[in-house]
Structures are given as C-alpha cells and as structure tokens.
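The structure under discussion is supplied below as structure tokens; questions concerning it will follow.
With one protein chain withheld, the remaining protein chains of the complex are depicted in position.
And now, subunit A:
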Amino acid sequence: MMTRKAILIPPLAFILRIVLFNIPTIADTLATRVEVVTPITSFKRLTEGLYLYENSVPPYDNGIFHQAPFLLVLFSALTSLSPLAIPIVYAGVDTFIGYALVVITQMKQKNYANAPKLEVEKEMAPIDPWTVAALYLFNPLTILSCVSKSTLIFTNLSVVLSVALALKGDAIYSMFWVAIASYLSFYPAMLMPALVLIISKWTPSNNSTLVKQARASTFYFVAWLALFLISSRILVGSWDYLYSTYGTILCLTDLTPNVGMFWYFFIEMFDQFRNFFLVVFQLHAFIFVAPLCIKIREHPVFVIIVLSGMMSILKSYPSVGDAALFLGLLPVHDELFKYARYGFLVTNLYLYSAALAPIFWHLWIYAGSGNANFFYAITLVYNLGQVLLLIDLVYAVLRRSYDIANPHTIGKEVVHK
C-alpha cells in the first residue's frame, strides 16, 4: 500500500519536529506567540497549573490555567518520565494524526468508489492518501503549532480519530474520541451530528435507521462526557475546574489577543452589552451545524471539514493549530478542488496574514508605534481568507452535486435563481 516515497514521510516529519524542538530560540519564541498559542492551549500556562497540582494546591485557583484536568494528569506523568518525553509525545502525536488522515482518506475513497461521478473524473485517480498526510505534516502551520507545544494537538488528535473510527462504523469509540475532543476544548461537540451521519451512512452491518443510530450515539456521547467530567472532579477534588475551563471558553474572561474575532470586540464592548453579544457570538459558531448536516448530508466527511473550518474562525480562542486541522482535512475531498475558484486569492491572504501578523504585533507591542487596531486588522484578513475558502468549498460541493445530477447541463449556462 505504501509507496517507497510514502515510507519516508512519517520519519521525516517526526525528525523535523524533534530537531525544531531542540533549537531553543525557535521553540521558546513559538511558545509565547499569540498567533500560535492561546490562553486555553498554552504550554507555559499548563506548567503553571502542573506545578500547583503537583504541590497539592488547587490548580485552578490562579486564574492563569484554563485547561482540562486530564492534561494535568497526562503531563504530570510525562514530566516525571524524562525531559525528552514531551517533545517525543508531541512529535509522535502529530505524526499519528498524519497517519489517521491516511486512514480517513482510504476509507473515504473506498466509500465513494461506487458513488456517482463526473465523466471527467472517471479516468482520474483520486489523491494518494499519503499525499494528504504529507500535506498535513509539512504544512508550516501544523509544524508551528506542534513545536509551540500547544495542547490543541490533543484536541486535533481526538477529532481525526473520531472521524476515522466513525468511518469504520465504530460508534462507541468514535463517540469516545469526540467526547474527549469536546471535553478538551468544548467546540468539537458540534461535530457529533456529522459523525452520526457518517456512521449511519456507510456501515453495512448496521441496519438500524438514522434515528436509532442518532439516539444510540447521543447516549454514548453523553455517557462518555459524563464519565470524563466526573472523573475530572475526582482528580482535582472540586467542580471549580468547570468554570475555569469551559467558563473561560464561553464567557471569554481572558482577553489575551489571538487570531480570532472575539478579543478585540469584547475589549471594546460596553459591559451592559457583553452578555448579549457573548450569546450571539457563541451561538453563531454553532448555528451552522443543522443546515450543513441537512443540505450536505450526502457528504458527511465534508460536513466535518466545513465545521472544523467554522471552528477555526468562530471559536473564542482560535489559533493557527485550528487552521492546521482544517487545512489537513481539506485534501480528503480532493475531487472538489477543480471547482475551487479563489485558490490564488486565499493563498495570498494566508501568506499576507502570516507575514503581517508578526510585523503588526511588533509595531504594537515592541516598537510602540502601532496599536491594537493594527493586529486586529490582520486577524480580519486571516479570517477573510478562511471564510473565502469555506465559501469556495461549499460552492464546489453544491455545484459538483448539481453537475452529477444534471450531466446534460455541463458546458451550458446555468442561471442561479
């Protein structure tokens, strides 16, 4: 299955990450960059919580640490092993995400083998699964996010595992992983309906209906989540962690800048409107789940891709690691690329925001000649790029479905009404 070139991809990716971890200037700089780490994924803040935890002080009392209790346990074990353990785990997990993407691509291609296709697609081979992995593993955003030791990587791992297991028809463990992802960073809960669609669509042995499947999966999801929350309560000894983790995500108590839309808006906001707009902003992130799951139900993996894009734009503390997951999942549906129209523009927007975000941050924080508007302007550019990409993708999937359903209209003018 693996070609000779493909064999090289995982070790190369792994070694590249280990090398970067061992260049202190790069690793230390990245660990503090606001574009890469956020208050809820920062490794620096995690070590603070860890120190308190290991010294039997309630870790959530300090107002700095906002991450899930399981991460405390995991890293408490890792730090006791050896100082090498943490880089190896990060590099290993990232490489494993690459492998999970291979599995997802293979399963998706198998499932779509007999699906209706366009005439032109019949002689074209689908993308090599290992290319998908390479595109994820050598994406600069992925590498930056990994080397910054952002704990978002565990959320991303859980998301891809849940998708892979859903494609294999394993409802219980798929729900286990999506529950982990939701437990770690809340927003992935919105992927649950799309996963149910995947399970019920492509599992031949499972002859239950969608409703039955949904009911069972919801039960598994809630049960896993309850299990995690209760065991966390036992681990840290109080329910305070709920407010410190999910409270921060939902109420935006930490206004450290990031690449998202929330921070600037809520810095400027008058207090009396804050609650209203919090509800509006948070609902906005979730509101796309139902329409996407209904309109594009034939392509549930695609729904996952779009939703992960939505998360990387609309969540309260996004970072480039979210975009890395979104861009990593994107090539799974490579047949849509020929419909994409904004490739050049979107690439340029990503590049410009990558170049200008550090520059504007420098002007604001170090040189003192700029201000917060500079950096916020560039996060708008970055998110404009992502939104355009999403629009383009959704257009592509709808237009392709239309072309497949109406082959006689190909090459004729279609009027959208």
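Rule of thumb we're sticking to: contacts are C-beta pairs under 8 Å (C-beta built on N, C-alpha and C of every residue); 3 or more make two chains touch, one makes a residue touch a chain; residues count from 1.
Definition applied: contacts and distances are computed from a predicted model.
A.B. asks: Name the omitted chain as UniProt records it, choosing among "Replication factor C subunit 2", "Gaa1-domain-containing protein", "Late endosomal/lysosomal adaptor and MAPK and MTOR activator 5" or "LSM complex subunit LSM5".
C.D. replies: "Gaa1-domain-containing protein"
A.B. asks: Taking the entire complex into account, which one of A:Lys110, A:Arg215, A:His284 or A:Lys338 touches the absent chain?
C.D. replies: A:Lys338
A.B. asks: Specify the residue from the set A:Tyr99, A:Tyr264, A:Phe360 or A:Phe375 that touches the hidden chain.
C.D. replies: Here the residue in touch with the unshown chain is A:Phe360.
A.B. asks: Who touches the missing chain here, A:Phe70, A:Phe265 or A:Tyr352?
C.D. replies: Only one listed residue reaches the unshown chain, and that is A:Tyr352.
A.B. asks: Touching the absent chain: which residues on subunit A qualify?
C.D. replies: So the residues of subunit A touching the missing chain come out as 118, 120, 124, 338-339, 344, 348, 351-352, 355-356, 359-360, 362-363, 366-370, 399-400, 403, 410-414.
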